[in-house]
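All protein chains of the complex are present and in place, except for one that has been dropped.
Going by the order they are written in, the chains are A, B and C; count residues from 1 in each one.
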Amino acid sequence: MSAEFNPNIVAFLCNWCSYAGADLAGTSRVNYPSNIQIIRVMCSGRVNPLYVMNALQQGADGVLVSGCHPGDCHYMEGNFFARRRLGMLKDLMEFVGVDPKRFHMSWVSASEGHKWKEVVEKTVEDAKEAGPFEGFRRRQIDW
Amino acid sequence: MKMDLEQLRKTAAEVVARDDVKYLVGWKQGTYGYRVAPGFVEDAAGAAELIFSPLCTANLATYLTLVEELPIPRGQEPDDRKVAVMVKGCDSRAVTQLIVEKGIKKDEVVVIGCPCPGVVDPNLLAEKYPETEDQVEMKWNGEGFLLLRGGEETKIARDEVLAEKCRLCRYPNPVYSDIMLGDPVEPWETDEDKGVEEVEGKDVEERAEYWAEQFDKCVRCYSCRNVCPLCYCQDCVLDRLNPTWVNRAVNFSENTAFNIARAFHLGGRCIECGECERVCPANIPLGKINRKLAREVRDKYGFEPGVDPDAEPFQASFKPDDPEEFIL
Amino acid sequence: MKNGTNPYIPYPATVEETWYETGGDRCIKTFKVVFDDEKVRKEWSHLPGQCAMIGVLGIGESMISISCSPTEGDFLRFSVMRMGKVTQALHQLEVGDKMMVRGPYGNNFPVDDWQGKKILTIGGGVGQAPLRPIVEYVKANRDEYEGLTMIYGARTSGDLCFKGEFEEMSKCDDLACHLTIDVEEEGWGHNVGFVPQMLLDLNPSPENTIVITCGPPIMIRFVLENLKKLGFEDEQIYTTLENRMKCGIGKCGRCNAGNMYVCKDGPVFSYAVLKEIPEAFA
Partner (left out) sequence: MSAMLLNKEKWPEFVGKLTGKKVWAPQADSEGMRFALLAEGEAPVPDYNNTRVPPKGVLFPQTETMLKFQVKATEVDEPELDQETVVLGLRPCDARAMAIVEKLFKWDIDDPYFIKRRDMVTLVGLACNDPGLNCFCPSVGGSPASTEGLDLLMVDLGENYLLEAVTGKGEALLKEMGDLLSEAGADEAKEKEKLVKEAEGKIKRTVDTEGVPEGLPGLWEDPLWGKVSASCLGCGTCTYLCPTCHCFDIQDEVEGFDARRCRTWDSCMFGEYTLHTSGHNPRPTRKERTRNRINHKYSYYVDKFDVIACVGCGRCSNLCPVNIDIIDTIRQVKEAL
């Protein structure tokens, strides 16, 4: 590939920590890759695995879910549920042949602008390594 | 082990004769060949048709939640009588899990447990001993099976036709029952789960290719979902059109999304009865996905569904020290 | 449309006028639309009782009854209740927006056979929409029919459709319009009570009369009972059925009631036919 592959990353960020963290990264002028499309959700526990699958189906090369650190959840325990469910989803997707580099989860608090940068960099780098997602993307071959 | 049919039929007749029992779901002889059909018994005559044999693969617990609830006409009382169901070891875990999830209440069912020395895989059996239109009888015979057809007796070795789920079975005896029939069977040494390991042994691309081939065959008849005793949502998210999570189109993309979503919704709930795999008209090895997930849940979270009726549902609970090494 | 062209192709039509008939969560909005293509407009011909598939590209289509009579002009009217995905999208259309229309589908009221007869329509709620074309048709061809009586009821006065049109009707002596609502309201000058009861109170004579009824199933059931009490024959009673539909041309299979496809053999059925179909009132 001559031109560098620029992956599409869809990120589901919790309203209270990670979204604020990403915001802080912006206001503090931290440079991080622009491949990421942020979707704000109220809590990482609200992220339905179907969201992740739909993102991949509709053209994402990687998905990131980020929430508050354990114990910091605005809704007390939403991120604990998220951790359990999405951990299971990760295992499942790996088993059916989705590169584990395409799906990440992170804890980023509202004050961790720099951690956000690292998380994004890691996610983008991994997605680049995995290449364009061709798996079960909604292809238009039979349209 | 000897399953005494007399005892089974007598117990069934007693149960259906009770005032607080609506009907009993058991197994009865199918219309031909190796088929066994679910039998809905309301009286002693029906109870006399019940059987329990190595051909009774179906998990009848699914009928506890399958019945449509219609509005009760004005002036009529709801029928609160219990439903009796006959269960094998694996099926009883489905009942337990349903109780855990409050899908059913303990006092809505009468569970008749049948210790099970393992059932056959009808496909394997038909491959080796072609099916004919004659009805057959099958029995457990020491370590193996005995096939009675048209006056002929055939001895079949256990390993030859035993269903895969039974080779991996760790709960041959019902874990939950109101009435227990016969003596418990001795649990056997379980094999390694070769099916899952084989897929795990592939690298990511090979796995993707393997499942692509499998999911491509899916015709989306939803029999895997409907037969599953634990898929009992009134309004399945995979059926919804507003919003549409999974398109109706049948292609590899939507089939994969459907199958992953189905498997995920059974994460920490699947009790490995193998029904989805048995009913699939496209022979997709769904059991492998379910068992893989069940194994992850067991190994990583120390949770096993359908064993303890007082447990918390897996996906609706958490432990502060759940593994999180995958989190950045 | 005609054979030879693809019947599944919808044609764009522009919304010329639109207004709300009723309010609330399940509000009813009426659209007056005109086909963009001159040729389609010319070829289109429908009769009272027929339906059309209308929708929005990318969302889907729904079978909606055409609520205007061909005598009214070169346009179509649809009254749509906001219920599901498609009707929600339709409700977002405003004047100038495009709606996709194909049809007309189904059979029609046998208006020619009814010449020289008295027409009685009994409607409830949004069930008045398929009855409106027959009312308008009879109004436009007054000489050919003996007269028209309309009974129309809804839960509240706010749930009545086509309110503006009834005033004018009651002024003519061969047209009668009887309105009713379920519960008493302040300033309501008409009847209060259920439609079937009102039918009994009016006590119309069955002689030389055709009855067309449409509304909620429970209303239809009691209206039919009461019509029998009044001495109406099965052949004099007509109603329209509805079912889930996808294709509109008798292929997709889902709209069958017994051996009848509602989209092809219906939606208009006489009670004489209907009572032979066990599934009709399911």
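The rule is short, and it goes like this: a residue touches a chain if its C-beta (ideal position, glycine included) is under 8 Å from a C-beta of that chain, and two chains touch if they have at least 3 such contacts.
Quick caveat: nothing in here was measured; it's all calculated off a predicted structure.
Undergrad: Based on the whole complex, identify which of C:116, C:164, C:187 or C:278 touches the chain you can't see.
TA: C:278
Undergrad: Among B:17, B:66 or B:148, which residue is in contact with the omitted chain in the full complex?
TA: Per the contact definition at the top, the residue touching the missing chain is B:66.
Undergrad: Which chain C residues touch the hidden chain?
TA: 3, 6-10, 12, 36, 57-61, 83-84, 87, 98, 100, 217, 242-244, 246-247, 249-254, 256-259, 264, 278-279, 282
Undergrad: Could you list which residues of chain B touch the chain missing from the display?
TA: 30-33, 35-38, 40, 58, 62-63, 66, 68, 70, 131-133, 213-214, 217, 219-223, 225-227, 239, 241, 244, 247-251, 275, 278-279, 281-283
Going forward, only the chains that are shown with their structure count from here on.
Undergrad: Express in whole angstrom the distance between the two chain centres, defined as the mean CA positions of chain A and chain C.
TA: Taking the average C-alpha coordinate of chain A and of chain C, the gap between them is 51 Å.
Undergrad: Could you please state the distance in Å, as a whole number, between where the Cα atoms of chain B are centred and where those of chain C are centred?
TA: 49
Undergrad: Take the average of all CA coordinates in chain A, do the same for chain B, and state the distance between these two points in whole angstrom.
TA: Chain centres of chain A and chain B, defined by C-alpha means, are spaced 36 Å apart.
Undergrad: Residues of chain A that touch two or more other chains: which are they?
TA: none
Undergrad: On chain B, where are the residues touching two or more other chains?
TA: none
Undergrad: Chain B touches which residues of chain A in the complex?
TA: Residue positions touching the partner: 49-50, 53-54, 57, 70-71, 77, 80-81, 83-85, 87-100, 104-107, 118-119, 122-123, 135-139, 142.
Undergrad: Would you mind writing out the residues of chain B in touch with chain A in their complex?
TA: It comes out as residues 199-200, 204-212, 215, 237, 245-247, 251-254, 256-257, 259-261, 263-264, 267-268, 289, 292-293, 296-297, 300-301, 314-316, 318, 320, 322-324, 326-328.
Undergrad: What does chain B use to touch chain C in their complex?
TA: Result: residues 241-242 of chain B touch chain C.
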